[in-house]
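Worksheet: one structure, shown below.
For this depiction, one protein chain was excluded, whereas all remaining protein chains were kept in their positions.
By written order: A, B and C. Residues from 1 in each chain.
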Amino acid sequence: MKKNNSGKIIQITRRSALKGMATTAGVAAVSLAAPGIIRRASAADPIKVGVISPLTGAWTVYGKAHSAGFELAVDEINAAGGVLGRKFEIILGDSKTEPRIVVEQANRLIRQERVDFLAGTFSSAERNAAGPVVTSANKILLYPTFYEGQEKEYYPGVCNKNMFMFGPEPTQQVWPHLEYMMNKFGKKFFMIGSDYAWPRVTNQVTKRRLLELGGEVVGEVYIPFNTPQYESVLRDIRASGANIIFHTLTGSDTVNFRLQYTAAGMKKDFVLWTVDDEEVVTSGLGPDVSAGDYVSFDYFMSIENPNNTAFLKRFRAKFGKDALMNTVGVAMYNAAHMAAMAIEKTGEVSTDALREGLKDIEFENGPQGKVRMRGLDHQMVLPSYLMRVRKGWTGVNDMFEEIQSFPSVEPLDARCQLPL
Amino acid sequence: MKQRTLKHRSLLGTTPGDLLFSEPGAALIVFAILALLPVFFSGYMIYILPQYMLFGVLAMSLGLLWGFAGLVSFGQAGFFALGAYTMGLSMKSGGGIIDPAYLGLLLSLVVGGILAAAVGYFLFSAGVRGTYFVLVTLALSIMLEQIAVSQSQITGGWNGMFIDRMSLNLGPFGKISLFDDAPMYYVILPAVAIIYVILYTITVTRFGKILNGIRENEDRLISLGFNASLYKTGVFAISGAVACFAGALYGTHANFVAPSLAGVLFSTEVVVWVAIGGRGSLLGVLLGGILVASFSNYLSAITPEYWQLVLGLLFVAVLLYFRGGVAGAVAQLVNARRAK
Amino acid sequence: MSTALSVVVDATLITLILALAAFGLAIIYGLVGVINMGHGAMLTLGAYLTWAATTAGLPFVISIFLAAAGVAVIGLLLEHIVIRSFYDRPFDTLLLTWGFFLVSTEVIKIVFGTDLRNVANPVPGAFDLGGIQIPAYRTMIAGCSLLLIAGSALVFFYTALGIKIRALIQNREMASLLGLDVSRMYKLVFVTGSFMAGLAGALISPMLSVDPYIGNIFLVRSFFVVIIGGIGHLLGGTLIGSFLIGGSETLFALFSGQVFAQTAVFAVAIVVLRFRPHGVLRSG
Partner (left out) sequence: MKTASELLRTEGLTKRFRGLVANDSIDFTLKAGELRCVIGPNGAGKTTLISMISGHQQPSNGAIWFQGQNITKLSIIERARRGISRKFQTPTLFDNLSAYENVELAVLRTGCPPRKRRSRILEVLDLVRLVDLADTTASTLSHGQRQWLEVGLLLANDAILLLLDEPTAGMTVEETASTGRLIRRLGQELGLSAIIIEHDINFIRNLQAPVTVLHLGRVLVEGSFHDIEHDEQVRSVYLGDQ
């Protein structure tokens, strides 16, 4: 270590000239600025939409369906001649699954690409990061993910008049199925989730209804991200005497936990109900690990209705027959179509017009059926499905079997200053 | 002392040419260019550049440690995030008798400095050196991230925390809003320049020279009677304070902070900036932070996978072939030119 | 009673699996002094290669050895191209192996994509021990871990090769005077460590989601295992270190949240490092 034959370089560096650096900075400055040259909008110009998706980073797995849903919808809108004679143009930004990058990308899309509105962000943290940006720039954000619901204290990440929520929240995703699960399997719940807001709030909301129905929470644990080993948790679950494991782990921890839960031979003794694992994650789990578990969402690829059949046909034509869709991708799809309808309705491409137009808009062709954006709190009214993972499934078509469903579930009002 | 013609540079006066070709001269040009940019440009670039400049400051906080004292920290992002959280909490608290933003900035210096000093003293006084120090700082940033996640009632947990944009409180003369890009730019730019000047000054003072001694040969320095662990604690404290302060400004600029800002991946990104920029030169490091971060932003939209790969390869190449980084290479070129 | 027993069982399993994950690092760090920040990437590579081999239809047992061999080859290349000229500069090897991590993670993403993968559990089911269900596969890899570590220790202490390697570590100059080919020894050690890391990644793959960052879960923990156990104490050090890091996390988690347990273990590890920089097994 002490002998450092390249020390000379370091030494010279400290002492001397970096004039070249200044030039580099200048060049970089110009390259930064070049795309920002102001363009004037005209009637024939496209309507620009900034889409922020997790294309790289920890949640890349969800990123594909996420951006694909929006792209498919935009193709359909443009094929039908666009809106007000203008086509949609997507400008994609990679969030890298990092809230910090969302701030950068949202600003880039708004300030430099001059998009008319934004869609996307994936996790609640990403959405929250975008909150102040869309508030100060006064742009609309269409948010697709199932999430914890809106509480005033998290403004401007929620309860924001510039945000529209296209995914389900717990009173839609969980409440409708609690009675069935309790009657069938028992009243004792063990809650396990990743340690952040979505699992915690989801559990809190679930608990409220559960207690009303006479249920009981016999254990509640939150797991830090990237936990490799689950011995003590599995032991606690076994000791708790629970009937149902209510599961809100996400990311790779979902897989880690489920692999070890299955390996411990606990599948036969408990019923597991997850509100996180859509087609992509369940595919990742594989049939042995996922079989027999319960899942609830607003959308599954396997739900049977004409809308979905037609939707999947178009989706597969564009993205290949093995491409996966999920609740988030479908929410992005709905978001694009509903934004187009809103613009058509108001005849104007502006934030105010889009906000007014989206309120109480109905979309007949949602892959999950007819859906409606509630004007009061910008929360989507959606169906809710409870599914069981089939034993020995071979693909998304036979992955889930339907247990029960509700075509249209009104969520509780958002805990915000209403109307937004 | 015999009267002789001596070649040592310290015995010769500096000529104007020397100034132009010295690091401060180059820094003057860089800051002048940065100061003029908002005159010619507006929009996203003027919005985002202050953020990258703060990344540059974060890089300088590591550059001081690594390039001058020979200590590598894989935990600088932890201090950066700590600063952002400090700012956020201070803005929420309303500040009491002093302006909350100023309180946040002040506290960030204190909190970052004290945490680094405590950790540094704890380790250095027991002779924990180089490689172990890296591992501890790595663990430190993981711990800070986990604390930010788990103390959700204070930090907002994994969902993050909102931070208002600060305004410039001029006391009796009122307040200047920093909501728009240009005013914010002209607050952050001088802050960055001042930090640069302070850090540069540190490197040429007695303290800075002793740091060089630690980097070159800590045992020799101890044998000369220097309390090396105290100097190392000192430089780590300065570095922590600077990173934390930059984080506070970043927080109020981005309006948001989440735990992943403290994470290992971001921490090590800083190491990459510094290596590429050239750890021996604070200006090189500053520009390394600004340029690599901005290229990351632009190129990642075009080729997200390959850009990271290129960055990784560049990092290895710098370690193997250009230990002085870009700044070192530029300096070599300039010196070669001048020698002719 | 059964809780106590199950805590013991859990702690044992965790200790041994962590020891397995840390073992390759312990070899490389302990014997040739390279802080291999690419250790996590080697675990990840081992897991992905296992996935690739099993997906191609190969039996699990063959797959894990192929995967380990693959990682050993990559380790060989890394050593030959980069590391071998930096053995006397631990700081540089630390950064260079981190560079290896950055590059190989991106290459993994490009080659294998970022979809969630998993390797089918080759030994499903659990067996009953006094009312406690113990997963068969985990028990099996815990056993493998013990065998590997004990076996390596035997080689290390009782074979001619092991004695040569130890001589080398104690005095590099002396070893070269004795006519040992120092650079070949170093290469051998580095490749063995890479092989062990690959094997660990392969064995762990059925328990975890195979993603590009799978190995990093173990990276910092593994370092603490090696440091706390004492560098160069291959058998006892690795096991004791694993017990103190992994086992104590289980114990902390009994009384607190999991997040707190992880943070607390790191804090304790740092304090131990401060007061016993050469590990708990070494005096002074």
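The rule we apply is simple: contacts are C-beta pairs under 8 Å (C-beta built on N, C-alpha and C of every residue); 3 or more make two chains touch, one makes a residue touch a chain.
Quick caveat: nothing in here was measured; it's all calculated off a predicted structure.
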Option from B:Met91, B:Ile195 or B:Ile210 whose C-beta touches the chain left out: B:Ile210
Touching residues (missing chain, whole complex) on chain B: 1-2, 4, 6-11, 206, 209-210, 212-213, 216-217, 219-227
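The working rule: only the chains that are shown with their structure count from here on.
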Shortest contact path, chain A to chain C, counted in steps: 1
Centroid spacing, where centroids are CA-atom means, of chain B and chain C in whole angstrom: 34
Residue list for chain A, restricted to those that touch at least two other chains: 1, 56, 195, 224
Overlap residues in chain B, where contacts from two or more other chains coincide: 130, 146, 149-150, 305, 308
Chain A contact footprint on chain B (complex, rising order): 20-23, 25-27, 29-30, 33-34, 37, 40-41, 43-45, 47-49, 51, 67, 130, 146, 149-150, 152, 156-160, 162, 165, 179, 203, 216-217, 254-256, 258, 260-261, 266, 278-281, 283-284, 287, 290-291, 294-295, 297-298, 300-301, 304-305, 308, 322-335, 338
Chain A residues touching chain B - in the complex, by the definition given at the top: 1-2, 4, 6-7, 9-22, 24-26, 28-29, 31-33, 36, 38, 55-56, 92-94, 96, 98-101, 103-105, 107-108, 111-112, 124-125, 128-129, 131-133, 136, 154, 156-157, 194-198, 200, 224-225
For the chain B and chain C complex, residues of the former touching the latter: 70, 72, 122-123, 126-128, 130-132, 134-136, 138-140, 142-143, 146-147, 149-150, 264, 268, 271-272, 275, 305-306, 308-309, 311-313, 315-316, 319-320
